[in-house]
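One structure, as structure tokens, below. Some questions next.
Omission of a single protein chain aside, the complex is shown with its protein chains in their original locations.
Per-chain numbering from 1; labels A and B assigned in written order.
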Amino acid sequence: MWKGKTMTSNRRKAAVAAGAIAVLAATAACSGAGGGGAAGDSQSINVLMVNNPQMQDLQKLTADNFTKSTGITVNFTVLPENDVRDKISQDFSSQAGQYDVATISNYETPFFAKNGWLTPLDDYIAGDAAFDQQDVLEPIRTALTAEDGKVYAEPFYGEASMLMYRKDVFEAKGLTMPEKPTWQQVAELAAQTDGAEPGMKGICLRGQPGWGQVMAPLTTVVNTFGGTWFTQDWQAQVNGAEFTEATKFYVDLVRNHGEAGAAQAGFAECLNNMTQGKVAMWYDATSAAGLLEADDSPVKGKLGFAQAPVVKTESSQWLYTWAFGVQKASKKADSAWKFISWASGKDYEQLVGSQLGWSKVPDGKRSSTYQRPEYLASGGTFAKQAETAIKGANPDDPGVQPRPAPGIQFVGIPEFTDLGTKVSQQISEAIAGGKTVEEALAAGQQEAEKVAEKYRK
Amino acid sequence: MTLDTAPPPVKQVRRERPTPPRGPGGASRWARRAPLLPALIFLIVVTQLPFVATLVISFMRWNSLDPTNRGFAGVDNYLTVFTDAGLRSSVVTTVVLTAAVVLISLVLGLGLALLLDTKFRGRGVVRTMLIAPFLVVPVAAALLWKHALYNPSYGLFNGVLTWIWGLFGSQNPPQPEWISEMPLSAVVASLVWQWTPFMMLILLAGLQSRPMDAVEAAHIDGASPWQVFRYLTFPHLRQYLELGGLLGSIYIVQNFDAVFTITSGGLGTANLPYTIYQTFFQAHEYGQASAAGVVVVIGSMIIATFALRVVSSLFRDEVRS
Partner (left out) sequence: MKRAWKPWGAIAWIAAVVFFAPVAWMLLTSLHSEPDAATNPPSLLAPITLDGYAEFFGGTGGISPWPPLINSFSASIGSTLIVLLLAIPAAYALSIKPVEKWTDVLFFFLSTKMLPVVAGILPIYLVAQYAGMLDNISFLTLLYTSMNLPIAVWLMRSFLAEVPKEILEAAAIDGAGLITILRRVVAPVAMPGIAATALICFIFSWNELLFARVLTGVVAGTAPVFLTGFVTSQGLFLAKVCAAATIVSFPVLVAGFAAQDKLVQGLSLGAVK
């Protein structure tokens, strides 16, 4: 019965399947070596970085320049911002040593250093005159120096914030942008430019959840409205009067005259809205300017740049830098420094400028950048504005009251990643219209109070 | 209460229901067990031992961002877990998300399977097109939905609306902000799109295994198509529906890719896997995350036990009647 016709066809099937499995097994066996190789020897280092355009350029330029001159191979892992942060803190906190170098920021550097996860760079800096540490802008240099006075990271690029707007749209509407606008003026201008062109909104502001997304610009608004996350003696102020006023202002502004999809809009979405002519203004990091003025940008040359809007403070600050740190567990610190010295150095800026265009230079970190004639010729409209904004940043005094921890658009404590993200989800929901600002901040206050309690002890 | 008849879509379970071995123990029992052991031991080592470790860690005070402050915490982590509003709401989100995706994709999958069971031109092509969503890598699908479809300024959905309104000369098409306005539905829709083909395949397999002589006999007896479906097809499909529901639930309860990619857990869409992931990798509260993990494990074991038994007893009634 089971030796009938079906048996033959089944046997054939079985044979085919067995053959297929054998082939697959062979494939698997051959491919085992995939990607391995270079990772072990001292002539190669592993670098983990965020996949912003500046880093992608770096990745493209490394093999032909750095590797060619030093013989050191660089294995890059590039990931989106949220992913990269999770991975960095995981690898560094366990000192797993998978990566020799990672892009960290002025947020992580102080407490990573305090926990002993980073290699101090002072000896390397001292032995590398060409690097010229004093050329690094002072606020950034300070922000990457830990409590013990040692330098733990070197900047790749730095940024403050400013208000970018469409000069042509403003002219057509007969509007002028004050050089030092207040947020109230900006709100008025947003109402006036809303609908200036078909489908154009007044202003783009980030609304995407994430402590580095909506929380960054919003915290600067809170600062200038006179609010703070914590008082100096660690009392949470998230539902305080000024914090609430600032958040209401921000949420109302973006709901009334802000971009489409605001609750999901981060830097990338706003950049896209601005380049596609869907918004007339954009308040964000200075590093956006180079991207807006890039050669293939449809709005190149149509933009004006103003100082970050203020309310109660003299200026509205922001300071952020993507910087390279060396993991303590790395056994290749010497090679790692060579890489950092190259990527953060002056010659790299020259290389990018001449090969990819001056608007793509990873700027905002060195004084010398702002003395390069070629750079100023290409980015003249925003370069000075950005330089002033970065130089004016003071992470220890960003608002109207003393703070318990450094940081401008964030609070410089390890818990802020989680706290900021949780609060940002509430705010994002308020922007989407799912709850009121009061409800969002009441929930945020509870989270903040839990953190504050730990520090009060 | 045994499970033998529960999960697999086996037609004649009764007949070859295995009888447990009797008589001489020792050697022969071990001979029977031998083929089972490699898989069993492997699974215990890889899946159970880590949970023992999780259990131990759940009683520790351990935040990797604060390496100097590590020690025994007693039940503190569990107290935090039970009082955490975020975790509670993520339980609700998980239940809603799973139930919605499983039910909707089962219903759609059933409809599509019934359609594919009829004869029409190009049926093979239609089936191939319908299977495609299941074969797109989930994270690719999530990226596709978030950026290429839902995006309010250049996504396909709003693009099509602009185009349709443009046909009628309107300059002001509605441009919904899909993810902001309906975050959970947005996640559900993308998952339903992926899982409907899977349900369809299982149900199609069920339909094709239907005893056709009974259906034809019913037709000859003058039964309406609805009666055929209600009294013949549907009871036959029941075990396949249960199989689809069970498999779907197992995978969607654990879904991480879609929530992580589409909403980053914002707007009330954080489900349990995402919340625990966040506690591990963003807050670095290892102890607290482990405690949450332990609670979830116990919870899902209880629910799974009930679910499996309910499903199996339902099926047994079916067979008896």
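Note that a residue touches a chain if its C-beta (ideal position, glycine included) is under 8 Å from a C-beta of that chain, and two chains touch if they have at least 3 such contacts.
None of the values given here were measured: they were computed from a predicted structure.
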Identified contact with the non-displayed chain, of A:66, A:99 or A:305:
A:99
Of B:153, B:180 or B:282, which sits in contact with the chain we cannot see?
B:153
Kindly note down the residues of chain A that lie in touch with the hidden chain.
1-2, 6-7, 10-11, 13-14, 17, 21, 24-25, 27-28, 31-32, 34-37, 39, 46, 48, 50-53, 56, 59-61, 63, 75-81, 83, 87, 90-91, 94, 96, 98-99, 266-268, 271-272, 276, 287-288, 291, 296, 298
Residues on chain B that touch the omitted chain in the whole complex?
2-4, 7-13, 15-16, 18-21, 29, 32-36, 38-40, 42-43, 46-51, 53-54, 57, 111-112, 115-116, 118-123, 125-141, 143-145, 147-149, 153-156, 158-160, 162-163, 166, 193, 196-197, 201-202, 204-206, 208-210, 219, 247, 250, 253-254, 256-257, 261, 272-273, 276-277, 280-281, 286, 289-290, 292-294, 296-297, 300-301, 304-305, 308
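The rule is short, and it goes like this: only the chains that are shown with their structure count from here on.
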Could you pull out which chain A residues touch chain B in their complex?
82, 85-86, 89-90, 93-94, 111, 115-116, 198, 207-210, 259-264, 269, 272-273, 276, 278, 414-415, 417-418, 421-422, 424-425, 428-429, 431-434, 443, 446
Along chain B, where are the residues that touch chain A in the complex?
63-67, 85-86, 151-154, 171, 175, 177, 179-181, 183, 263-268, 270, 278-279, 281-285
